[in-house]
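All protein chains of the complex are present and in place, except for one that has been dropped.
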Amino acid sequence: MILKMAFRNIFRHKRRTLLTSLMMLGGYCLISFSLALVDGSYGNLIRFFTSQKTGHLQIHQKKYIETESIHDNIKNFDELSSSLSRQSSVVSFSPRIKSGVLAFKKEKAFGAQLIGIDWKKEPLVTTIKKRLGNGVWPDSNGKNEVIVGQKIASVLQLNLGDELILISQGADGSIANDIFYIKAIFEAEDQGIDDYSIYTDISSAQTFFSFQAIQEVAIKLNHINMVTNFAKSFNPGGNLVIRPWQEVEEEFFRAMEVDKKGNMVGYIIIMIVVALGILNSVLMSILERIKEFGVLKAIGTSPKNLILMIIMEAQFIAIISVILGAILSFFINLYFVKYGISLSEPMTYGGMLISHIFAEITPRCFIQPAFIVFGTTFLVSLYPAVKSARVSPIEALREN
Amino acid sequence: MFILFFISTYAFAADVEGILDRVDRLYRSDTTFSSIEMNIKTPNWERTLKMDVWTRGLEYTFVVIESPPKDKGIATLKRKNSMWNYFPKINKVIKIPPSMMMSSWMGSDFTNDDLVKENTLRDDYKAKLTLEDESKYYISLTPKKQTISIWGKIELIVDKNMLYPLKQIYYDENGEKIRTMVFTEVKKVSGKTIPMKMTLTPHTKEKEGHETVITYLDIKFDPEISESVFSRRNLQKRR
Partner (left out) sequence: MLIFIKLGFRNVFRNKRRSLLTACAIGVSICALIITDGFMEGMIQNMVKTATSGLLGHGQIHHSSYIKNPEVEFVIKNPKNIESKILNESVIQSWSRRVYSLGMISSPRNAINTSLVGIDLRAEKKTTDIINYLTKGSFLPSENSVVIGRELEKKLGVQVGSKVVLTTTEAKTGELRQDVFRVSGVISFGSKKTDSSIVFVQIGKLQTLLSLGNNYHELVLNLGDPFQIDDQNNPFWKRLSFDNNKARSWATISPGLGAVVDMSALSISIISVIMGILMGLIIVNALFMAIFERLFEFGVVRALGTKNKHLMLTMLTESTTLGALSALFGIVLALIFGGLLAYYGIDYGGIEFNNVTFREPIYFIFKTHQWIVYPLAGVLFTTIVGIYPAIFTIRLNINRALKKTL
């Protein structure tokens, strides 16, 4: 009965209700948009970063993480491969073998890392193929074909087709030495992620290092948000560990977190302002109706019921606002997911060129604002509700 | 190349400097030619290399690997302060930059120090006879001020009779044992009585399970060796 009254009261004071709900609606949408923007910009940054080299997760032999030694390797890739293929959330995975080498051209030497990859599988996990500048992506038939970064190419003055001598220590202790051929060169870039990398195919690398295992498997999932759960649930078996990108690229992750924290502060301020706005609205509209409440008390409404009614009124407005807000912000966010905010001047961040900031729709950009609106409304209506309930009907009726 | 030791068949009195001189020139003469087998053990692999070595004084060394077949033909030339490697598979001569001075030579426990260095125990270390019993001399060596060496102390144990080294222990400056070299299989070769086998064992935690054993299969002192042997052209000669 009280609830029915509360509900109908809303429509009695149309303008007031409208204004209050506008405030809640606006606040909801803004919080939702802020969240979508924050999640989107970080989401994109992280996606971009991990797609360059890291992948979503990586599997290594346990000791390799500390030693990075060629001897701490994954011996049974076939078994791991079939195990990964059976996982529905895995889109692709790519095996890698790597170790330090000295690259020689004529009299010059350059310390680098030789990374043996699967020419077909690797582009499915990372954006490596997109980074090509000159030359063509090798096919699986070639042997000892390499792709080098701009830095090595310029220091050693390498061109397509040139010979490159690589020397290292083999896994059996022998001196690994062989001639490789430049099939492609990566394009120049600010961050230089390929500065010290020389890529070749896995079997050439295995022959070079005299061993048959691999060091690393990079994995790409359906969605990057599945990473933490997958890392927890998937057992790579034996002495292998699977780590999410947050662990593999710990420094980047921490820098992101710090940045996010900074943004969180801004976000909290927005929340506070929204809360104040709602407080303003609700508080005012309740306090101004004290006379009305006095009447209700005079005709015998219990204080408890009065409080309930006042609170529920506010909550009903909140519910309507939230529903409308969810719909509205969905479309607003969708627009920014698609088109983003275009920057007048693109800028580089962490070595990546950013020209747009995109939003991202996640559950929390609907849930969090809802909590805030409901929560604030409830808290804010508490005090005036109690106050109204306490006032004696006579005093209330006297108020003008 | 390695800190090699020379012994003479003449027995001298406990003249420390003389002893050191003999130890320094154990496997050296004006020229030498030797056939060496090196067995390297690590926790991850084990390998045996067979190589031919030519030396002139302490400054010139030429090594060619004869076995295993995979490494056959790999050659190293050291002339004074420079080092080159030759790899037959790629048919190239590479000058060794310091960044390639991987801490070990060919994967063994001998460091690049041992290779490049021309230190002699006699000239570059201060020696002290610390102990003497019926069969052995115990000599303690510390590097002189201008000596380029990473060691804090070297303990040398020499056979009193024939004056050949039995053991060499390397310490860091804190007195911690870093590696030990044991000399065994004493034989008479080309008129000299020398240990034909050296076992180098590191004691550090990082090098646990490592061991390098060098066995001289044969050694000739002062054969005719032309200058051209210690040349870059010689590196590339197909064998």
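Think of it as A and B in the order they're written, each chain with its own count starting at 1.
FYI, contacts are C-beta pairs under 8 Å (C-beta built on N, C-alpha and C of every residue); 3 or more make two chains touch, one makes a residue touch a chain.
Every value quoted in this text rests on a predicted model; they were computed, and no experiment measured them.
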Per the touch definition above, residue among B:Asp123, B:Glu173, B:Glu208 or B:Asp222 touching the missing chain: B:Glu173
Omitted-chain contact residue, chosen from A:Met5, A:Leu132, A:Leu283 or A:Ile320: A:Leu283
Selected residue (touches chain absent from view) among A:Ile179, A:Ile270 or A:Ile320: A:Ile270
Residue of B:Met83, B:Met106 or B:Leu141 touching the missing chain in the full complex: B:Met83
Positions on chain B contacted by the hidden chain, ascending: 81-83, 95-99, 101-103, 111-113, 116, 146-152, 170, 172-174, 176, 178, 204, 206
Missing-chain contacts mapped onto chain A: 13, 15-16, 19-20, 22-23, 26-27, 30, 33-34, 37, 107, 111, 154-155, 190-191, 251, 254-255, 258-259, 262-263, 265-266, 269-270, 272-274, 276-277, 279-281, 283-285, 287-288, 341, 343, 345, 347-351, 357
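Everything that follows uses one rule, which is that only the chains that are shown with their structure count from here on.
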Distance between chain centroids, defined by C-alpha means - chain A, chain B (Å): 58
Complex contacts: residues of chain B adjacent to chain A: 40, 42-47, 68, 70-71, 74, 85, 87, 89-90, 92, 94-95, 97, 99-100, 102, 106-107
Chain B-touching residues of chain A, taken from the complex the two chains share: 71, 102, 104, 107, 109, 111, 165, 167, 169, 171-175, 177-179
